[in-house]
Structures are given as structure tokens and as C-alpha cells.
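Written below as C-alpha cells is the structure these notes are about.
Shown here: the complex without one of its protein chains, the others still in place.
So, chain A:
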Amino acid sequence: MISQGSEIRAKDGRAPDVFSRDGWVAMRQYREAEEVDVAVIGTGAGGGVVAAKLAEAGLSVVAFDAGAFYRPLADFASDEREQDKLYWTDDRISGGDDAIEMGSNNSGRAIGGSTVHFQMVALRFRPEWFQARSRLGYGRDWPVDWREMWRCYDEVEDALKIAGPVTYPWGPKRGRYPYRQHELNASAQVLARGAEAMGVDWSPCPISTVSAPRGKSPPCVYRGFCKIGCSTNAKQSILNTYIPRALAAGAEVRDLAMVGRIETGSDGRATGVHYHRDGEWRFQKARRVVVAGYSIETPRLLLNSSSPSHPQGLANAEGLVGTELMVHSNHAVWGVMEDEIRWYKGPPSMAVCEHWNYDDDKDFHGGYAFMSQGPLPTDFATSMVKNLGVFGMELRRRMALYNHMAGLKIVGEVMPTPANRVELSEETDALGLPLPRITFRFGENDRKLSDHALRFMRTMHEAAGARDIFETAGSAHLMGGCRMGFSAADGVVDGAGRAFSCPNLWIADGSVMPTGGGVNPSITIMANATRIAGHMIGAIARGEG
């Protein structure tokens, strides 16, 4: 009766109807020997958008994902431990002075990718960040015009029916969000009070869960389990937006299908993908390949796809694949409030302050946003264990104050650095694929930024009435590893997402981001994927793709 996420569901001409408990929708299928127009690897924020857009343009598309095809209504429990099934929990070797925590911290594995368990914060980049090097003096420029990104953000925000305020305090003047903002929970009101005391702007956070019915999605019921999957379908994830669109437009989605290698011919062009499904290795022929496995798996797959024409790994002629991996610093302050806050109610981050993304009077490069918090119990307890080393009765006493806690946590920009990277290790996984090895260290500027944030937020949290304040450090999100650049020496792919050293290979996920910005990345990844899909469709129509 209950899926453990181990049964293949998308087969025999049908795929799960994600809006039902046990229903199906029709799915077109392609033969492996048939050369499809495009094979898409990964169905998350990047891959899901590309699969839908290309299929809607009339191309034949097969999208592969290593994860399962869930129906939220029947498969998502209100239980943290059970929902670990949504994360990429295979071993990845993590090292360096500030080794990154993987798994539930930043990596999903499911149809819909990490958007199935993301916290729905939907913030745009500051326009100048697309030219961070030339306009702000740090990081890299994107080979992208911010106005083109702006149009794509509009499209994505509408596709997800983002619920947000009538006016947003930062950035270029914008129209209203597609859906009205949600009522603020107590946790968000603490942020608001603090910001007003400090004289900085704050805003209800634009979030990707509907505030009114939309099609088969009911409005959000404020159950607060968003980070482990939304069981009501109020959350607008890739799984219940772009995937149904892709299927309706004739794309095939293959669940529990792990791509191990992209094949290339003697001319250096990609010819198809080797994937493992139902206990065996298989091969799908394709005219073009789009990779969207996120910042660890995309470099891992390319590095594991070396061939005589790509001896150092696919698209790695310049040795850039896997380099400049980024995270966001995710430091936080927490305190006890007199009021009952009960932060388990509602999406975890309902209020945001982007002041330090737009104020340039700072002694460091980059910026940060911070948001109100609402961690579930084991998430909060383990963050105290890992950061403070508390255990025993002391931990139980602190946890007894769960309903009186409030916190502020940053999404802090981290500078791109070549030594922070993904490589292949000597060890292999159960399928015989080399495990990724990740090396990460925060730099000098990164530390200055998080110190600044902790100082500011501590003062602000005190002003809001918090006491017994303590701090935690950490990271969130992944970006980079296969960045876009202006030339082959500057990036793995060009501004249209096409690999410099392999003309029928594109990358369309978070790994192509040259800088990380000070906001959560997914709508930027989706907007960029929208843009890349548009350029692909144009190139194919002109016979150049």
C-alpha cells in the first residue's frame, strides 16, 4: 500500500497523477533505439523547466531522474524521519576546512528534484549581481542580460503563482505578485518587530505556496512541514507544476533512472545516455543532451563521461568542470521569546529582510538576506547538538522551550573560489560509479559577511525581545561547478547553456551559476532554465542546434 520510493511508476504508457492518491495520467513513451530530440538528466528546478518548455515547443523529450515519482497526497507523511526518502542520501565524500553537509541540507532526489522539499522562498537576484565583477567589483559577470532574466522571472513567478506582497521594498519597481500574500505567523512578526526597531525595511516573504485555490491545488493550510514535502499540494513545486505540463506536452519521464554516463561519438558529439533502471544498464539514443543534476551530480556525471574525444571528461577541455562550487552561508541567531511563537505553524520563512543585499556600505563584498525561521523538532535539536555540543538534560531543557523560540537565519553570498570543488574519488558506489569528492572552505570575505550578519541580527533579535540568544553556523544550497562564461577559458557553458567543447550538450541547473547572490537560488535557476530552453528552441529552429 505504501510506497517506499522503490517502485518504478512511470511506465506502460502512464505516469502518476500527482493530484490524486492513486491515479494516473497518460504518458507518451519513446523507444530506446529511437533517437529522441532531447534527453534531459534531472527533473528538478532546472531540468523540470527545460523538459516542459522543450516538449511544449514540439520536441521529443525523455527526462531521467534517479529519484521516485511521488504522489504527495498518499506518499508524504507528517514525519521527519520517514521523509528522509526525499533526499540524496548516497555517500558523498566531503572534506576541506569547512566541509559541507550534504543530504537533507542541500540535495533532493525525486521527480521534481530539490523543489519537492524546498522552503519555497522565491526571491529574485539584485540586477547588479549579474555583473558583479564589472559593477560591484567581486566575483564574476554572468554572460546574461539582466533584463532577459527579468522577463523569465516574470514567467516563472506566474507559473508557480507566487504569493507575495503588493509592493516589495527592494529592487526595480515590479508588478504585484500573482497571488496575494499569506497571513504572517508569529515567527515572522518577530522579524518585523526587530526590523522596525532597527529602522530597516522588512517584507512578507514571497513564497511558492498558494494563498487561494489554484486548479487542483488547495490553499496552504499552514501545517509547516514544507521542508519534508507538502502533502496537500498547496506548495507549487516542479513536481506539481512543470512535470504535469511536460507530460501533457508529450514528454516521457523515467523515474528511478540513474544516468551513469553520457556517450560521445568520434566527432565529440553526444549520442545518448547510459542509465540504470530496473536492475540493468540501458541506453537511450538522443540528438541532444541537457544535464540538470545539480552542482554535485552534474560535474560527477561529466567527469565520469570521458571518452577518446573528451579525455578529461565531457565538456572539460579547460579543466573547469567541478570548480568554483558555492554554497550560501546559513548562519543564524536564536532566542527565547516571552510570547508563545509556535513556529511549527505555517511555511518556515514568512518574513524577509534584504536590507544588506541593497546597502553597499559594508566592509565586505556580496550581500545577504535573512528570514524568520520555523524548524521542525529534530532539525532544531540536531542543529544545537552540532553547533553547541549540548546534550543530556540540558538539551531536553532547551527543547522544552521549542514553542517560545524565534530565529533569524541568513542566506549569505559566498565568493566563487577555484579550490572549492567537486572531483571523482577512487571509491565507487553500488552501481560502480565513482563517488564524488567535495572540498570546501569559507574564505576571508565569507567570514566577514557572516560576522556582520550575526552582529546585526543579534542586536535586532534583542530589540525584538529575544533573550538567551545563541548562534549557529552552517551552509545551505549549492551553486556553481559548471559555470557559464564568456569564452571556453572562462566557463564550461556559454550564456545559452551550451557546452563550449561539445556542441549538442547543454547544462541548465544550479551548477551553471557564476555567482550565488544573497538570496535562495531556485527561482533564479528556473528563470535561467527558461532562458536556456528559449535559446535552445531558437537554435534548433535555425538548424544550429
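Criterion: a contact is a pair of C-beta atoms (placed from the backbone, for glycine too) under 8 Å apart; a residue touches a chain by one contact, two chains touch by 3 or more; residues count from 1.
Operating definition for what follows: contacts and distances are computed from a predicted model.
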Would you kindly match the missing chain to its UniProt protein name, picking from "Carbohydrate ABC transporter membrane protein 1 (CUT1 family)", "AB hydrolase-1 domain-containing protein", "Gluconate 2-dehydrogenase subunit 3" or "3-isopropylmalate dehydratase large subunit"? "Gluconate 2-dehydrogenase subunit 3"
Sole contact to the chain not displayed, among A:28, A:269, A:342 or A:448: A:342
Touching the left-out chain: which of A:29, A:131 or A:189? A:189
Consider the whole complex, including the chain that is not shown, and state which of A:8, A:57 or A:93 touches that chain. A:93
Given A:17, A:35 or A:80, the correct residue touching the omitted chain is A:80
Can you name the residues of chain A that touch the chain not displayed here? 1-2, 74-82, 84, 87-95, 99-105, 107, 183-186, 189, 220-225, 231-232, 336-342, 344-346, 376-378, 381-382, 385-386, 389, 391-393, 395-404, 437
